[in-house]
Every structure is written in structure tokens, then in C-alpha cells.
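Excluded from the complex is one protein chain; the other protein chains are retained at their positions.
Here the chain labels run A, B and C in written order, and each chain numbers its own residues starting at 1.
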Amino acid sequence: MATMAHEQHPALTHGEVTRDVVATLGPPSRGYVLMLGGAVALFLVGVITFVALLKEGLGLAGYQPPVMWSVYITTFVFWVGIGHAGTLISAILFLFRSPWRTAVYRATEAMTVFAIMTAGLFPIIHIGRQWVFYWLLPYPNQRYLWPNFKSPLLWDVFAIGTYLTVSTTFLVVGLVPDIAAVRDKVSGWRKKLYAACSLGWTGSDTQWRHYTRAYLYLAALATPLVLSVHSVVSWDFAMSIIPGWHGTIFAPYFVAGAIYSGIGMVFTLLIPLRKLLKLEHLITEYHFDNLGKLTLLTGSILFYAYAMEYFVAWYSGNTYEQTTFYLRAFGPMWWAGWTMIICNAFVSQLLWFRKIRTNLTALFIISIFINIGMWFERYVIIVSSLSNDFTPYAWDQLNPTWADWGILAGSFGWFAMYFLLFAKTFPVVAIQEIKEMIPMPRKRKGAHG
Amino acid sequence: MADDTPSNGINRRKFLTVLGVAGGGTAALSGCSTDRVQKLVPYLVQSEDQVPGIPTVYASTCTECAAGCGLHVRTREGRAIKLEGNPAHPINAGTLCARGQAGLQGLYNPGRLSGPMARGADGSWQELTWEDAIARLAERVGGGAGRLAVISGAGEGTFADLLAEWTAALGGRLVRYEPFDHEPLRAANRQVFGLDQLPSHDFARARHIVSFGADFLETWLAPVEQQRGFAAAHGYRDGEMAKHVYVGPRMSLTGMNADEWHASAPGTEAVVALAMAHVILAERSGAPSDANALRGVLAPYTPEMAAGECGLSADAIRLLAREFASARPSLAVTGGVAMQHRGAVEACAAVNILNYVAGNVGETVRFGSRLPAADGYGALDGLIATMAAGEVGVVLVHEANPLYAVPKARGLADAFAKVPFKVSTASVLDETAAACDLVLPNHHALERWDDRRIRAGVVGLMQPVMEPVMGSMPTGDVLLKTAQKIGGVMARFAAPTFEAHLKAAWAELARQRSASAPVFWMEALQRGGLYEAPPAPPGVRLAAGAERVGYTGPDLDGEGALVFLAYPTSMLFDGRGANRPWLLENPDPVTKITWQSWVELHPDTAKDLDVREGEIVRLVSPHGTLEAPAYLYAGVRTGVVAAPLGYGHTEYGQYAKGRGANALDLLDGGAGRAFLPYLSTRVRLERTRGYQKVAKTEGNPRQLGRHIAEAMSLPLARQGLDPRQAHYAETGGTPHEINTERELEAIAGFAAAQQAATKLGNYAGEHPRWGMVIDLARCTGCSSCVTACYAENNIPTVGEDEVLRGREMSWLRIERYFEGGEEPGEPLEARFVPMLCQHCGNAPCEPVCPVYAAYHTPDGLNAQVYNRCVGTRYCSNNCPYKVRYFNWHAYNKTAFPEPLHLQLNPDVTVRARGVMEKCTFCVQRIRGAQHQARLEDRPLADGDVVTACAQACPSGAIVFGDLNDPASRARAAAADHRGYHALEDLNVRPVITYLAKVQHRTEA
Amino acid sequence: MRKLALLAGGTALLLAGVGWAVRDASSAVQTSAAGCDSLTAPTLAAGDTARLRGPRQPIFFRHDIHAGQYKIQCQYCHYSVAVATEPGIPSMQTCMGCHLVIGGADSASKAEIRKLREASAQQQPIEWVRIHYLARHAHFPHMVHIKALGPTACATCHGDVTRMPQVFKVNNVNNMGWCIDCHLERTVSRDCSVCHY
Partner (left out) sequence: MTAPKIPGVLAAFAHIDAATDAIKALRAQGHRDLTVYSAAPNHELDEALAHPVSPVRLFTLLGGLTGCASGFAMTIWMSRDWPVLVGGKPIAAVPPYVVIAFELTILLGALSTVAGLVLLSLLKPTGRLLYDAKFSDDHVGIFVPCAPEQAQRVVELFRKAGSVEVHHAPA
């Protein structure tokens, strides 16, 4: 325990931890302001596009029947996937008592919440009559109508809703003691603010007693949840009969992909962030090394899944499946298909080397590949499968337009905006959990209670 | 929408008073809004035959081509909302082609003129009052300006007679002109049989049909009648079907429906026919005695000689001749516009000889029933000469658009400009009207009194079915009023209106039949005209001219490497269809291209020239040039380049103007000829580096062995095999069963359990199960059902740009798949499948809808509740047939510019933006029939419900009915051994049963 | 916890209140109708229309006089209601059929009938303000309902017009639940495609 702790935080005292983390909440640097500005600008692009969609109709986007879902659903799945890494690190690794999660889990949990917030917008953006999206909710109405619980889309509503609520609670609960810590370090209006947010936390033994338990159960609940959510998302496709979608492998395949993409995003966020907030000694190579191993694992699962998809298509002898997968590799969308395979299956294999796992520049570049690759994975699965399904006469290829890219850009802006604001407002490193790792000083040397 | 402010041109006030309920008809457009303040406008005077909410049907006659089919015009609240076939009519018997149905968009065309106009001094148009307009006309034609010429496209009838008398009385010259007049046919009949008329063909009785470039399913003579006959003969019934062979350089729709296509070299039809006649005579298979006289004439035309000319093998010709002779009666037809080259008469004559030799004349080829047709191109050509010579003072153009229909090379425009005073009666500003000084818009045929002599014993009546949409005036009245204004000799045209004149003419008809005039009139009006049996055909013998038959081969000018083939399409015909959105969006049955013109190249030719599909190519002939995107089509002979007629209007309303290129620009003007040579020139193909994505609705033209469009050979069909068995019988191999007995039992048990679990609420008890059977052996792919569906269900036309995005909304589409034709020598085969919602019992689209907008009704319909739909589009993704269509934009706002919105069917919701829509099996007709039955306290009978597509189909390929009713035709048809479901292996349980196509396969 | 309970309770009360208010509104219709209980409809001037419920019409046509006092059958004017989906609006001809001779009892009605005669003289149709406008995506075949419920069933949806000096909307015909209630009560199919197509 102690040794592990020292491996990641060489000789830090509780006091120093508090000091350094609270320091991150100080006045923003120039780089930070620039990034925030960029995020807000992107977000506005999205808003303008959405207004145009409301006014003119979805026709503005490049939909080309039979491709009835395209960039929006792709991006939806992408963001849901991003979320998964956060919960994995914060909840599942917590249950496994994995020591290296503590430094990074707060940031990743926040990433989860904001990713789901982003994803949650897409089902609304992509439907034909956005103003009646609430018809998907089971609320009593004068028409006596209820939604169709057999529809995977309704499962989505519940899965995403639950996931957002639970991961938000999980994040907030984790934050309370740290906010209290900040409260006791700052002064003036900020003290008042944090005092309000700390919900009267004092760190008394009773509070800790219930808190540790509650946190454990939340983690225990979040663990099956995170596995279920992307399974449900995958069933949006697997439950249909479209060749290329209708596969039993989808749930595990999507969950693995989700975590893979999520960690990719963790790299993309943390590597700049630790520079920006000077957290180099709290978030160390040690953490990235472990994250890298996780990426390697999930990446290899994806590699396997891709191989299996093609194998099953061939082995099934099902002509529809075979055509779909042949065209996926050699059809009009070959470039997308290969982008996905190279970025995910092959690039991830570089992480076999410790040198690369601990080289932040390399990791950052790889993480960009992962993000691109995983976006294209969804794009390929959704678009190429729809482009050529059962009725050859109806086949057609998608041509995305500015409206597609506008919303995509907007989603990144929206996400980045929230993440940056969070990083400046709340401790992105879990103070109390790190302290838990670092033993308090004792009077009597040697002995151990 | 009905409560808009009155818009230009439309006589709204009057319209509303007829409408009875403002909004009742047209506010269907308002989609989902309910809060708008509505006005209720009552009738001033309640007409007996208009009850709001109940359609009133008037009989009339179609004027979209010369065939003259009978119409039933369905009107609601005083608006015509749909054109349907008149079941009593001898020609179309209740069916109607796409062009005929689109006549409604001629009535409501946004391009229609609001009233008479004259060119001002500055060349701009000024609106006139009718008094003024008629005064001007009277002054010019009566006031000694003299040298009057009249060009009229009006078919035989009381009006045509009046016009003739009127012109004669003014000492003018009348040219009756119809663009596709089949002059070569008449000339050949004159030559071979000494009869100056067109024959009528009895396709239904023919056991073997050979068409030498006569597109009798599309544009040749009376397509609907011929299609009905063809379906009767060629449609499979009890082990029998006629064989159909098509000889010509391009596989037209008619060619696609042939069992064999022989791609003869352009202009060599004659020699093939002669060689066949030669063989038949040589083998003496029962030719009439006087045919022997032809032996000498035919001697040189041996199959070998013909083979050298036309590119068919001698054996093929021999085989063809034997089959043709042995099947009695058989029928050979020719004289299509596309094969009309300078020597076309000899081809027609040769085919006459062939028919005669095979003993078909008097059997399947009958004379005496058709009336002498128009004066032909020769007369117009003469007039052009006189106009060019400046010898014409006034020209009046009626129901004709020569400035478009005559190739530029003839120089008509300049000649026309030489005429000091030019008048047109066009109701839309077409090319000719635009060049005139005075335009007197005529009523549309549905707004006026008129009649049409169609053939001996058949006279179609037309009556006003609604208040005029625009401030137009029937030209008949104009003639009479002008005459009365001129006075003098013209005073004898005393009838107050043309209506009176017409009634007088019919009183005369009644007198001839010694019937009471009023009764005779009323009966005729209700029936739709006078339908009497045709007179007995005269005995036909060879005339002296028969000796002169021969073959000289096509005479083509131009030095290019490619022969240019201009052909009329089923949709645009001679170009008059180009301002009808329904026809522009209904894909050309052959190429599946919409809204654009194109240039057809054989893939090999294209490879040689290194041209890809969509590349804009320039064709250069001695007479002009044409630019259009290339379309690669294996159905056109190598070395031939084909382009559709009817595009490239320079006027003629917002839809037609500037759309595509006019193939006539490449053609020889035919100066001094009796007919226009459409196949007259060679062209040079130049590549422009331009590219234009072809707006075709087809994705992949091959069905990749997926069992969508099934066909079997005649012998297998005779054995009573089902398509699956036939498939294995042909490919060898055996159907392997996956499920064991016990598995099957388990599946059945599971199905039963599921059924039990679905018998709640509305689903308990007995219900009908609506189903449809489509006989692919009868379907010709003519696409008449598609337009019927657009008309019945308020389907919006989305326009070229949206079609390019694959967003056409056609609930019913005709899928055209090609088989073979890939290796050299392998015959190319086309199959048509009308693809519409299959209303699956296990519909994949239904469970995925989060709000139950797509669900299954107790009577077995796969319903789509527009107002519940939120537009997730999951249903469309999950539909294996891809027959669901999404409103990407507010098409309901853009597709029906005034007054087109008056065509909307008030029984069908007009879908708003953002919702999914699809075929409903015309649920509004089902509910209407159920309500009617309820009012009459009777159960629904088979045939009470007919879907729009089934009603329109000239082939009678579609049967609709209740599959739970043991007595229903649909149920019986569905039990046919040829029956199968598309993509059956998906187990979605469609209620649409297709009956596999049956083919005469040539054993090589 | 107490707060939560309060919140829930409050909502419940609120809903109950709304429900009661609605019921009250509908009963108010009855009372207003009961106001003119006698067979002879009250004398009202056109000026009074402002006080009455429902939109003002170009002519102050009194259903309470025509259908109530004189007991003219609904179908005399709404001629197609039993045979067609549309009930039909009486043509000018129909009105003039009586009002050629009937000039009105009091000055108020005289004035209104004069409007009618003038309109008829100028062949100008009267544009009545529509009160019941059913959304276009729902189809209500009048004839079937008349067939099922009898010729006097109009009141089921339109209220008792025989007591309405000026017709007003009694029921929101676009409230689907209200249609469904009736269909359930009478065990008529409530399959969506019965009305929506």
C-alpha cells in the first residue's frame, strides 16, 4: 500500500496535496482562457446549425435514403462510448481497489458526465420533429397513449437517463469532502460558495462511516450499469435485421470499443490538463502506463471483434451479410472501413511497448488516432450497413453536408466547454482519496497500528 | 390554403362558392395546425350532384394523346381530384396510363395563363378583356388581311369540323397536325393494301408477336388498349402464353417485355421482315394464295442476305419466321417513332407483307375501324414553305406546338416570324405561343364541352367537370364569337356558344339513330360518349404496290461514327408531358431517370470512348449539337447512341423550361418530306469534361441472386412448379431443409402462442386481412400505377435536387432488375417488380418505433400514424424493402404551388415535415367502403375496395382484397403455384404475393 | 423528507383543483343553457352578441330560434350529415327558401334577415366563422356517427344548440382523449387507423 502510494506520489504530505490541488482553482492562465474561448465558439457553431435544422428540416443534413441514420447517430454513439472509460476507472477499478485510479478518476468521471450530457442531445437533434421528443417519455397524457417499451430506442431513453443521473450523483458524492477541503482553504465569496456546495461536510467519523459505505454501493451499482448502457446502445443496431447490424457479438464489442474510445479521450484531456494545471507530480507516468495497458487490452478485444465480424459474415453463408462486409472493405466506403481498422486494431498494438506507454507525446498522438478511429467505427457500422442492405434497387451512398459537420463540431465545443469550466471550479484530482493513499505521520517510528 | 388571400389568376371567389366548404377541400395542406380561424363558405345555389364529402364522378375523354381513352373524373366539393379510366370505354376499359392521369396537372398547371394576352408595341405581354381580344382576332382574320393559315392538333370531332368550316369560310388554309402521326404506316398501307388508313391490332388474340421497333406499350398508336391486349396474350394463364419478340437497335420498354430482343442494326427492320416472309413463303406454311405472286419479289431476301444487313444470324431469322408462321394467329407491328428513318415506308410495307403472308391481315390486323388521321408532316412542311415565302397573313395555332415539335433545322422559327399576325390558343405559354402576337387561352379539356371521334363507332364526349380554374375561354366559343363579329358570310356560325353547337351536332347523331335527342344526349353524357361496335372489316387483298416492296437500307446523313436514335419516352411523349411534375418525377421505365434528359450508350461503346456514367457528352450532327449526361445501357446496340425526345423546352412553364436538352436539335428538318425522319443522322460524340450526377432512382440494377424478381421458363410453369422449385430445377441442386419436424412444430407452437398473446382489445374477434397479389407475368413496368398512387395519396414531387439525394417519395416504385447481358452473346433480360409496402405480418418496422406510430391494425394493415410520428426513421432503417419515405423538408409546402394544390385528395392527410410516410393500401378507400357498407347495413363485398394502383393498371396485374374472405379473388390468386414473397427467407410474412414472371426461353 | 411529502401533496391538490375547475366549466355550459329554458327563445339584439359566448357571426343566426323554438330538424340545413363525412352548410338558397316570406318578428331579427336578403341579392355567400375545426390528420365521418347514434346525436359533440342564441364550442373536438372515452364507453374500435390516415 504505502510503497505503491510512494511510487505514484513521491513523498507528499497531506498538506501539500491540499495545497497543490487547491492551487489549480486559482485565476485562469492565458492558455486556459483561449481554450475555453475556442470551445464556446465551436458550441455556437452547433447552436446555429441546430436552429437551421429546426427551421428548414433535417433535409439540410446529407441524409441519402436508405441511409436514414448517419453523422448524428454516429456522434451520439461516439459520445456515449467516451463516457464509459470514466465510470470504468472511477467505479470498476474502485471495486478492484486498483491504486492508480485515484489521481485520475475525478477528471475521468467528470468527462463521463459531460460526455453523456453531450450524447443526450443527439436523439433530440436527429429526430424529424424535435419539438415532440418528449413523446418518448411515459407520461400520462390526454390521448391515453404510452410509448412502445419494445423499441430499443426507448431502452436508450432509460439507459442514457439512468446513466446520466447515476454518474452525476457518483461525481457529486465524490466531490463533497474535497469541496469541504477547498472551503477551508479559500476565503470571501468563494468560501461561501464552497460552503454551500459542501453540504455541511466536516469529515466527522459518522459522516465518513456512512459515506464510505454509500460510495461503495454507488460504485457497485455503476459497474453493471456501465456495462449495460453500451450494450443497450449496441442493441439499437443488433435488434434490427440490417446485415452488418444484426449480430450477437455487438454488446461486448461495443462495450470494449466504448472503453477504448473513452481512454483515448482521457489521454487527450489529461495530457494537456496536467500541464495546464501543473499536476505533473500528482498524475504521473505511472498512471499513463496503466491507462496504456487498459487501452491495449480493449484495443485487442476490438481487433478480435473486427476479425470475428468478417469471419461470421463469411462463415454464416448469409448472402446479405457477405455483401455488406465485402462492400465495407472494398466498396465505395473502403476508406472509412480501413481508417477504423488501422486506427483501432493496429495503432493500439503499439502500446505493447512500455517506452510508448510512458511517452506522453506518443500517447497523445495515439489518442488522437483512437478518437478518429472510434468515430469512424460507428460511422462505418451505421452508414455502410445501411447503404447496401436487402434491396439492391434502393442502395445509395451518403454525402454529408455542412449541417452534419456543424452539429459534430458543436458537440465537441459543448463538451470541452463544460469540462474546462469544471476543471477551474472543482478539484479535478480527488484530494481525500489521495490522502487515503498517503499514511499520516506517526510519533512512534516503526510501529504500525 | 383556402383562407389565403386570392392569388393572381385564380377565380377564387367563384371557386369557393362552388367549394361549399372553404378548407374542406384544400386545407388538407394545413398539416397539423388546427388553430387557424376557418371560414365556412356555403354554396349560393346547391347543385344536386355535389354533396360535400362524397366524390362526384363525371365521364369524359382523355386528350393527352391521340388514342382517346375514356375518363372518369373524380371530383370533390367541385374540384377534379383524380382522373381514372372509364370502365365502359372500349379502348381503356377502366384503366389509364401515367400520361392520361397526369392530365389533371394540365388542368391545374401553375403555368396556365390567366386570360387573353397581346404583345404590346414594346414586345411585352398585356392582359386583354375577351371582348377586346376577340375584336382583334376578328379584325385580323375578317378584315381582309386574308391569307389565313390554321395549324390544329385537335383530333377528329365537332370542334375540328367547325374549325375546318370556319377556316374555309375565311378562305384560309387548315393544316391538321399531330407530331407522332405514323405517316409511314399509312403510306405503306396505301402501297400494299391500297387503304389510306391505320389498322387496329388485336394483340389479345395474337399467339406470337413480333415488333419491329414499334413501341406499342409506350407511345405507338393506342398504348393502353395495346397493353391490355398484350397482357391478355402474353400474361401466363393455364399453361399458355403468347411469345413476344422485339427487333430493333434499342431495347425500349416494349423490348424489355419481349421474350427475345434482336438488336438489329438501325433501319434494317425491313430486311428482317422480308427475309421472314421469304422463309414463310418458301416453306409454304399456309400463306394466302395471292401471296405467291410475291415469291419473285422476295427471292433476293434470303435469311443469309438479311443477316449480312441487320446483324442477326440467318438461323435466328429462320427460327423466328417458323415460330411466327406456326403460331396462328400471329402479329407483326412496326412504324414506331424511333425507327422512323427516311426509308421507313418500305419497312412498314415489308411488315405488311409479312403479316399478309402469315395470314394475319383480317385476323389480328384489321382495317376500317380507324378514322383517317391528320394531314401529316408533309402538309405542315408545305405551310412552312409558304410562311417562309411571306405568303401567310395570319396564322392561328390550336392545340399544337410546332415551334417545339419541328426540328430547328427546318427553320420554322424564322418562317413563323415572317407572318405578320400570329395567334395561339395555348392555355400555357409554350414555344409557339411565346412567338405569337395574340394568345387566347383555351379551356382545359376538363373545363369545356367537346367531343372526339376516336374510331368508327366510338365518339368520346367531354363536359365541364368544374368551374374554370383560370380566365380562359373555350376556343369553340372564340371561333363563333369571332364569326359573329365579322358577320357577312360568317353570320352562318350562329350558335350562341360551342356547347349549343355541340348539342346540335349530337342531336343530328341522335336523328341518324332515330333516338330522342335529349335521352340520347343524357345517356351519352353519363356513359362518356357513344360506344358502338366497329363496322365489319373490309376484305383486304394485296394492291399493285405490293410488288414494289424492297429494302434499300437507312439513308443517314452526317459522318459521325455513331448512329443517333431519338425516341419518345412513356412519360413525356412528344414533349407535352414536360410541364407535369408527376411525369417528370415518375422515372422513365427503361432508364429510371427523372427530371433530366440523358444520352444512352452501350457500355462497350462507352469503354471505347472512355466515357463514364454522368459525364456530360456533346453529340454533334450536321444539323446541330446536344449536351447531356451519359447513361450506360446494355439495351442499346453498340455503335448507336440514343436520346429521349420531349426535353429541352425553351418555354412551356416553370417545370419544363430549360430542363434537359432537345434531341430534335440534332435532326434533319425533313424539308419536302411526307414525314419527319427521326432516325436520320450519324453523330460525333465529344467529351466535355463536365459531370452531372444522373438523377436516377435505381441503386443497383442487379438483384444479386436475391429472390426479389422471380421468373421461370414456360415448361417449368406448365409443370406447376413454384419459383423455388423452378429455381432448383434450372440451377440443378436441391432445396435443403434446415428445420427438422420437431423444430417446425416448435416454431408453429411458438407462433400460436404469440398469436394468442396478441388477441387483446381491438384485436379480439374476426377481422378482414387485406392483401394484394401482383402478377409479374402481366406487369409491363409501364408505371401507370405510380402516378395513380401520387394522385390518390397526395404524394409530393420533390424535384431534381432531392431525387439526386435519393429522397423521392414514391410509395409505389417499379424496380427494374437486369439479368444476364454481361458476357457477350448472353441475352439481356429485364424484370419489373412493383415495390410497395408489403404490410408484413411480422413487420420489422413496427416494434422499433418508440411511439407506436408504425403498428399493425386489426385488419392486417401496417399503419403509419403521421401525427404520432416523431421521425426517428428507425422504421425505415429496419424495412428490408425500403418502402418508407421521410419528409426531409416541408415538401407539402413546395410541391403544390397554386393552383396545383387543388388536386389534393381531401380524404388523405398531407404529410408535414419530419414524419415518415408509406403505402397505406389506400386505407382511405377501405374506410370509405366500410362506412358505405355500414350505412347500407351490409357486409363488405369482394371488389368494394380497389386500390388506386390496381384500378389504374392497364395490364390488370394487381389484385387487391380480403385474404380472410374465402370468396375473394385476391385469396384465389395468392394460392397460385407461381406465388412467392419477396425476400421470403427473412420471415417477415408479407401480405403481398408476387406471381413469378413466365418466359419463353430460347434454347440456343 | 417532509419537504418531499409537501411537494407531492401540493401537486396532487393542484391537479385536483384543475380537474374540478374543468368540470365546473362544463357544468357552466349547462347552466347557461338552462338560462333560457322556455320554448320561446329570449329576444336579443345583435348588440347583445358581445355578451354571449362563442364567436360573433356575420349574421346573428339564432340556433335557439330555428332549432329550439321552431324545432327545425338539424338535417334540414345540414343536409349531408347522414350520408357524407361532411355535414354540409346550408346554401343561400336554403335560407331564402323560408326568408323570402319570413321577415322576422322584432326589429332585431328584421335587421339580421335584411343582411341575408341583401347578400342573396348580390349573390355574395356569407362567410360564417367556423367553430368546430377538426385537425386535418383526423377523419370524422359524420354519417357513420349519425347512423350509430341517431339523427339527434349532434348534441353529443356540439352541445345543445337548440338553447344557444349564438353557437359556441362546448367540447374541444381536437381532444383525442374525449373521442376515445366515447369509443371505449360504446366499445367501438379505438384502432388508430380508424381516424388517422
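Keep in mind that, in the parts below, contacts are C-beta pairs under 8 Å (C-beta built on N, C-alpha and C of every residue); 3 or more make two chains touch, one makes a residue touch a chain.
Because the structure is predicted, anything quoted here is derived from the model rather than measured.
Q: Which listed residue (B:Gln719, B:Thr758 or B:Thr894) would be found touching the missing chain in the intact complex?
A: The single option touching the absent chain is B:Thr758.
Q: For the chain left out of this view, which of A:Ala181, A:Ala238, A:Val255 or A:Ile283 touches it?
A: Spelled out, the listed residue whose C-beta touches the missing chain is A:Ala181.
Q: Pick from A:Thr169, A:Asn318 or A:Thr358: which residue touches the chain that isn't shown?
A: The single option touching the absent chain is A:Thr169.
Q: Which parts of chain A face the unshown chain closely enough to count as touching?
A: Those residues of chain A that touch the unshown chain are 13-15, 18, 138, 144-150, 154-155, 158-159, 161-162, 165-166, 169-170, 173, 176-177, 180-181, 183-185, 199-214, 217-218, 221-222, 224-225, 228, 232, 235, 431-433, 435-436, 439-444, 447, 449.
Q: In the complete complex, which positions of chain B touch the hidden chain?
A: Residues 754, 757-758, 760-763, 841-844, 846-847, 849, 852, 854-856, 858, 989 of chain B touch the chain that is not shown.
Definition applied: only the chains that are shown with their structure count from here on.
Q: Could you let me know which interface, B-C or A-C, is made of more C-beta pairs in contact?
A: B-C
Q: Rounded to the nearest whole Å, what is the centre-to-centre distance of chain A and chain C, using the mean of the C-alpha atoms as each centre?
A: Chain centroid spacing, chain A to chain C, equals 58 Å.
Q: So, what's the distance in Å between the C-alpha centres of chain C and chain B?
A: The answer is 49 Å.
Q: Scan chain C for residues touching two or more other chains and write them down.
A: none
Q: Which positions in chain A are in touch with at least two other chains?
A: Counting only residues that touch two or more other chains, chain A contributes none.
Q: In the complex formed with chain A, which residues of chain B make contact?
A: That would be residues 698-706, 708, 802, 805-807, 813, 815-817, 835, 844, 847-852, 868-874, 876-878, 880-882, 885-890, 913-916, 983, 986 of chain B.
Q: Okay, in this complex, where on chain A does chain B touch?
A: Answer in residue numbers: 56-59, 62-66, 68-69, 126-130, 132-133, 135-136, 145, 147-148, 150-154, 157, 236, 239-242, 319-320, 323, 386, 388-396, 399.
Q: Sort out for me which residues of chain C touch chain A in the complex.
A: 175-178, 180
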